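Of the protein chains in this complex, one is absent; all others appear in place.
Now for subunit A:
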Amino acid sequence: MVARVFGLKGSIMKLKQGSFLWYLYLDKLYCLLSVRNVKALVEYFHLLDVHHKKTLNDVLFYHFLHHVTDLTRNQITVVFNMLDWNTVGEIGFDQFYMLVCILLAQENHLEEQFIFRHSRPVFELLDLDGELKIGPDHLHMYNFLFNIKKQQLRDLYYNFDITGDRLLNYKEFKLFTIFSMDKYQESQKAEKEKKKEKAVLKKKLSQVNESQRESLLGIQPFESISNYNC
């Protein structure tokens, strides 16, 4: 309900094609930026740091995100409040860097991997109240960033809420990330196997079609040429 009120339900975020962030990439295993990417990002941040405070205020942050993604105003506000963990009203490079990694993880469909690899920082981001526990509302509120599906959310609280308080502490959340990572890897394997099978089937089909065509025509190639000459 909270998510609906804030207009946060909806499609997954997309990066604008051809934007600077679009050219960056995350390492698929560790979900990290390379040193070169970080260097470029530092320069980019420096360009946006108009007031030379090594931070972006809410207006600059809003226009940056609005320019490079398709997030709505409410979503951008939510993201800003999430990242402004010191409540200073400005975003420093650390937070900017983390945001870029989250955006790239989503863009490259590495959300499970990212949450698994960086479960602690993600948990702390979601723990808005600082109670070291997160509720279903928190996760649902950031669904557009982390792409945790409804079914996954239900599983999460049904299977991993060991303490039974309808909230997840860090260890329970960590278990969830391990579980969803296993599931993700299994689904990747299954997809690969399916693709292989399809490729093999296609080959077989094309071979069968070839042989069928030849048998239907019932003529050898040199015979047809001689008939034409006559």
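One rule holds for everything that comes next: contacts are C-beta pairs under 8 Å (C-beta built on N, C-alpha and C of every residue); 3 or more make two chains touch, one makes a residue touch a chain; residues count from 1.
Keep this in mind: contacts and distances are computed from a predicted model.
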item	value
Listed names "Eukaryotic rRNA processing like protein", "Catsper channel auxiliary subunit zeta", "TBC1 domain family member 7" or "AP-3 complex subunit beta", with the criterion being the UniProt name of the chain not displayed	"Catsper channel auxiliary subunit zeta"
Residue touching the undisplayed chain, where the options are A:88, A:132 or A:162	A:132
Sites on subunit A contacted by the missing partner chain, in the whole complex	19-20, 23, 27, 29-32, 34-36, 38-40, 43-44, 47-48, 50-51, 59-60, 62-64, 66-68, 85, 93-94, 97-98, 116-121, 124-125, 132, 170
